[in-house]
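One protein chain omitted, others in place.
Let's turn to chain A:
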Amino acid sequence: MCSLALFPPPPPPGDVTLCESNNVLLAGRPHELPPPLGSPGQLADLPVLTIPKETLKAHSRLEHSTKPAFIHHQETLWKRCLNAWRDVGVCGVLNEIANAEEEVLQWIKTGSRCALGLCHWVSSLHGSLFPHLSLCSEDMIAEFSQAVDWASCSIRAFAWHPHTSKFAVALSDDSIRVYNTNSATVPILKHRLQRNVASMAWKPLCASILAVACQSCVLVWHLDPTSLSTRPSSGCAQVLAYPGHSPVTSLAWAPSGEMLLSASPVDTAMLVWDVSTENCVQLQWFGGGGVTYLAWSPDGSKVLAATPSAVFRVWETQMWTCERWPTIKGRCQTGCWSPDGSRLLFTVLGESVIYSLSFSEYSGETQGQVGGSKTASIVADLSETTFETLYGEERIGGEVHSMVWDPSGERLAVVIRGNPETPESRTIIAVFRTRNSPVFELLPCGFLQGELGTQPQLIAFHPCFKKGALLTVCWSTGKISHIPFFFVSAQFPCFSPSPSPGMALSSSSTSVREQPLFSEL
């Protein structure tokens, strides 16, 4: 088992982690670039940006109905009831009758009051079973989001495109910006329904389709990759809404690109969307009170679904059956899959350890079996550790907030939340070296540090970085930086489009003549 005590001490304050080279994490002043970073290539065009909160415009209007714009007018009770029925449903009608001041029969009023009280009592009973249901939807998103400080940071969600050097950033003013290394245009996506974005995901095996988890629905943006427009119209967005399925806090595309999964902490069912036809199938499984976090394994065979209570489920995606995993302490906060889908690492709220769960080798012949091992094992202990450095004592460790595994399965980055009681402990990123075969290994690599006074907010690995792994970190100041880990991967590299298309085209025409794919006899 790996523990934080085995880690090298964090870099001195003021230094910033720049990259990993020769198995060592290099740190330095923010502006001095070490030699590998200066070299041209994939890294040079990656945009490093800062989006401070102050530059973002706050909401111009808080309510999205046109009601406040009109003079209040008292309608007859029946009309109001009808409106309430249309807007809110039965509860609205009861509320309207109970609060009516005029000539309603007294017993109707009392009756509706009683009914309303009963409704409240039942819902509070439900709420006492699942406390998260009493939160308002914004608090709920903040609670279950993968961002460390969702409510007050300018960056709320981040997503790399699975095949190209393109990423989307969701900001606190409910807009989304799409940055592309190959083009200078930065499309800004805005939509009437795009509020309180909790998560985003690019469709795999597709040029430019972005799914966005919003407060009331899932938006699917169809962006034209060749377009030069900076403000795609809201007509480019498909709205996927389902009654009782909001707020949406997590999304996951099938790695084969056919289906989209969406989850809401309020809805016990997760939805499988066929996005092109807007059909959906409910995957109902009562218990747990909702689904907060989804992670689809890279090989497409399994899905992790975490619930707000102390249980999580692992679904297999052929027949959509699931295995239920009760945890001891709290809910499953985050999880990530190894590239071959045979191992799940997850963390639990209230415990500062990383669990590992291995699954039997996947083959299509075992239909409808998830094949998880009997118990999960602890692979890393992240409890608070004191580091004696030249600059004083540093206390690091605590619960894990989010965790990502790089596509080659060789680096694992973990955001460790400091203990809120002790002021000197801070949120920090710990990086592990990992190996999956022949045996699973987790070795310490080091701590990543940002500029002074910044805390990590979100982390994500670049999907196809050729020289190792590239971790993108969004900091609490609104800065997005990229930290490369240079190493030679044991896996064969994934395909990504070549940087210079003109070159590729000319070289390809020659290669046809020189090396035919199969021999001509």
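Everything below uses one rule, namely that a contact is a pair of C-beta atoms (placed from the backbone, for glycine too) under 8 Å apart; a residue touches a chain by one contact, two chains touch by 3 or more; residues count from 1.
The rule we apply is simple: contacts and distances are computed from a predicted model.
Engineer: The chain dropped from view, which UniProt name applies: "Nucleoporin NDC1", "CCR4-NOT transcription complex subunit 11", "Putative 28S ribosomal protein S35 mitochondrial isoform 4" or "Interleukin-6 receptor subunit beta"?
Structural biologist: "Nucleoporin NDC1"
Engineer: Looking beyond the chains shown, say which of A:238, A:358 or A:385 touches the absent one.
Structural biologist: Reading the full complex, the residue touching the unseen chain is A:238.
Engineer: Give the residue, chosen from A:272, A:348, A:379 or A:458, that touches the chain omitted from the document.
Structural biologist: A:272
Engineer: Identify the residue among A:163, A:324 or A:395 that touches the chain left out of the display.
Structural biologist: That would be A:163, which touches the missing chain.
Engineer: Using the touch definition up top, pick the residue from A:15, A:258, A:323 or A:384 that touches the left-out chain.
Structural biologist: Reading the full complex, the residue touching the unseen chain is A:258.
Engineer: On chain A, where is the contact patch with the chain that was removed from view?
Structural biologist: Contacting residues on chain A, toward the hidden partner: 161, 163-164, 205-208, 225-226, 238, 242-243, 256-259, 272, 274-279, 281-282, 284, 317-321, 363-365, 368, 495, 497-498, 501, 504-505, 507-509, 511-512, 515-518.
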